[in-house]
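In this view, the complex is presented without one of its protein chains, the others remaining in place.
Then we have chain A:
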Amino acid sequence: MRRVAILALALAVAAPLAMPVLGQDSLPPAPYAYTELPDPAQEAQALHLMQTIRCLTCQSQSVADSDAQMAGDMRHLIRTRIAAGETPDQVRDWLVERYGDYISYEPTVSAITWPLFAGPVVLVLLGAVILYGRLGRRRRQAGEGGQ
């Protein structure tokens, strides 16, 4: 009797786990979501591109890193387009045309982002100028003191 009760309890606990996960589709992944291209050179190109394209549903992962359905479909899209002879830049441009710069998971220099790249260079140069000025003054003062 007790054994039956335990079995019933175990079933009650396990039953919800057997239900399909809600909010997930039940189709198999796209053909090239998890399958590499037969040509290693093309696969390398595709993989490099995938690492620089942002997953739309996870947002802080590249499509190469994500197991989201949509990321799988995006890997399929990238691989099939590369296999069809498009260059990675063409595929990237195609995606940017649809999603804007958001889709790029690689920082790019643009009209808005250039200060991020120029800023550090300007600061280092400014530091060098100030340092040069200070050291020069100290040297002059030391020279005057020596006279």
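Convention: a contact is a pair of C-beta atoms (placed from the backbone, for glycine too) under 8 Å apart; a residue touches a chain by one contact, two chains touch by 3 or more; residues count from 1.
To be clear about the criterion, contacts and distances are computed from a predicted model.
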Complex member absent from the view - protein name from UniProt, among "Redoxin family protein", "Ethanolamine utilization protein EutJ", "ABC transporter permease" or "4Fe-4S ferredoxin-type domain-containing protein": "Redoxin family protein"
Touching residue (missing chain; options A:Y99, A:W114 or A:Y132): A:Y99
Touch criterion as defined above, residue of A:A44, A:M70, A:L116 or A:L131 at the omitted chain: A:M70
Touch list for chain A against the chain that is not drawn: 22-27, 30-31, 56-57, 69-70, 73-74, 76-77, 95-100, 102
